[in-house]
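Omission of a single protein chain aside, the complex is shown with its protein chains in their original locations.
The block that comes next holds chain A.
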Amino acid sequence: MPQKLILVVEDNQINRTVLSGILFAEYRILEAENGQEALSLLKEHKDEISLILLDIIMPVMDGYTFLSIIKADPAYSGIPVIVTTQSGSESDEVTALSYGANDFVAKPYKPQIILHRVASLINLRETAAMINQFQYDRLTGLYSKEFFYQRVKETLQQSPEREFDIVCSDIENFKLVNDIFGVPAGDRLLCGVADLYTKFVSGKGICGRFGADHFACLLERHWEYNDKLFVEANALINALPNAKNVVVKWGIYNIVDRTVPVEQMCDRALLAARSIKGQYGKYFATYDDELRGKLLREQTITEGMEAALAQEQFVVYLQPKYSIKDGGLAGAEALVRWNHPQWGFQHPGEFIPLFERNGFITRLDQYVWEKVCAMLREWEEKGYEPLPVSVNVSRADVYQADLPDILIHLIQKYKLPPSRLHLEITESAYTENPGQIIATVNRLRELGFVIEMDDFGSGYSSLNMLNKMPLDILKLDMNFIQSETAKPADQGILRFIMDLARWMNLSVVAEGVETKTQLERLREIGGDYVQGYYFARPMPKAEFEVLLLEAAKASKEKAPHRAKLRAQQRPLLLVADEEESYRVQAQQTFGSRYQVVGAPDGASALAALDGNEHRVAAVVLSLTLPDCAGFNVLDQLVGMRDIWNIPVIATSPPSEQLEERALELGADDFVCKPYSQKSLWRRVMRTVGIRSSAQRERALEKEAYRDYLTGLLNRRGLSAACDPIREEDLPVAVYLFDLDNLKQINDTLGHLEGDGLIQRFGALLSRHTRKSDLLARYGGDEFIVIMQRMGDEQAALAKGEEICRVFRESCRTDRVPAACSAGIAVCHAQEPLADVIARADEALYRAKSDNKGGCCLWKG
């Protein structure tokens, strides 16, 4: 640190030199011979000068004049001044002090005294400056937190007869203002708020800022606080230039007991403000016994939560989900209940939000996941229907990087398919840092977990976001549905959401269904599953197991195709045929790819379509359904073509008339009975394939890169797949194989034989190479193999010889006397692949001319 700078103002050179000599070891010194000179030096160095040593009696401008000038100028008035006087001239000293000097020293100088006074004055000034900094909030100029506390204490002590309140405020979503409009805009808003506070409190109290968006003031109690006051204050704040719909919550602490520490008073006022966070239309709250009770209770809960987890006081309840269509049990949601040994059952609405705030939710969630997995395992072993159970995944869980590991570990531990565990992630979890959450949830989904979006409609997701969010099932928030069902059926946004879900191929679970009206409404607009008190309350495991048993019985007795709660439903293939054998065969043929639904007549065909239009891939429709229903169904399908374009493949025994009529009506294809399953498969694939043109294009693209005979890459595919040679892949071996005698075989045995030979060689190459190697059919009878990290020339040669030998041997038993030759080039440095191929080609040429059926390694 550089030494501090002292300005010595003294006309007499001897005195000046003596002073400078004394100070010289510890300070840097500027000297001035008179006041005038001192002022110009001061102007030049004002921020550096730590202290002025001033002689009073000087020519040109004496010390008093100099003092009055600098003490009147705020830029200099803070610099401490020590006046040098003659010993014994008390009047000089007094006059100097009255002019604003901070101290004096007498001539003849006593070095120790001078140094001491100089040091302590400089130190005092710096401390004062520091205190000043701490006293005021730098941004707004209000008192800082610590100093506010101090001032409140003083005020309370000085005015024992007056009554005061602490009023705190908290700007909701202030971070959002900073986020959206930038920190400078947020800062300007804070300054605006501070100004309002200053104006309002002026003369009645004091105010401070506690960091971020928390303001506090001490106000003398003159009134009852009412909404009007705070509504107005809120309006004033929102009228500030940088305020965009900010919501301010106020908390009041009435000071009654002055022995309560001021810090606690302010805390309590702030707690009161926070207690109404997010409550629309609530502007202020007073810290009172009720709030105190609530906070104390929260504290008790916090203290008891660890033990509760250890002692398994948390119990998993299950709330059944039912299929709207057939009323069957479709799954359950796991909900946690807290059975406290003294307090009894605790309301989740009380402890869950608290756990979400204090982070304990993560541990509780994991506990529930494990309990649920254990249940699923147990049911599996008891042979119950394998219904999925959904569990909550809190926002805090999603932020944990190892969430997928934790879940996978559980699934493996209890030997369950991941699809049995549905993960409910609340919509609002996506609002902060959506990128990361989407990535994590995507990963979970890839792992096979089924993602349900909880509370859909309650958050802020845009349609755009919804499209990016990885999910399988939408859960509609009950409040949302409750307000929606009150409206006329056609006007609801609910239908829109349902259509949206259909379009995104999502299932919809309506949660919190409590009345028959709600259910009817949901049925009307085509919801899939319901959950709610109207059907069943959350229940203990044992009770749910009774339902599981009943469901199993029911499904055996009457409804073999129960609508189990599924994630992404497989596309559906409807086979409407009066002959059971066709339906059964179709099930076998298409079962792996589609959910095949058979319908023996028109009515059941239409029933199966109803509500499933979005996922019907195709309909195989017998035109000879009983009661001529075939054409009726076709009519209906064609009739809704502008909404659901479902391809129809009509079937019937040979009848030109029926075939023509069906095609005329709009059937996409016709298959004549009796048909083979293979031909039906092709028809269905073709018809469906045309519909999904995007997929088809991808397939075509793939085809364009593949050699049709061998399935290896073709030349185009090779150049697309071939990245430039990378350093870490060296050495790279390039093989060119040439089938000897192919032309002869084609000529003598026909092209079919030749093609067969090519195919066999392709297959052989695949078997004798690694997955990472690139294989391509390079030309008619030429193949190229690129092997990375090949070791050395000898290894490359050995591999080539092995392939040639195996091929020769495989052909020996055949009637075709085939063999192959190979040219090999190994590259050890990064170079264009084409050059390496050219060398391999040279080597191949040599191999062929030397001895067919051999290998040649290129040598420079």
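One rule holds for everything that comes next: a residue touches a chain if its C-beta (ideal position, glycine included) is under 8 Å from a C-beta of that chain, and two chains touch if they have at least 3 such contacts; residues count from 1.
In this text, contacts and distances are computed from a predicted model.
The protein name that UniProt records for the chain not on display, among "K+/H+ antiporter subunit F", "Hpt domain-containing protein", "ABC transporter ATP-binding protein" or "MutS domain V", is "Hpt domain-containing protein".
Within the full complex, the residue among A:L5, A:V18 or A:L41 touching the omitted chain is A:V18. Here the missing chain is touched by one residue of A:R28, A:K46, A:K71 or A:K107, and it is A:K107. Although one chain is hidden here, its contacts on chain A can still be listed: residues 11-15, 17-18, 21-22, 25, 55, 57, 84, 86-87, 89, 107-111.
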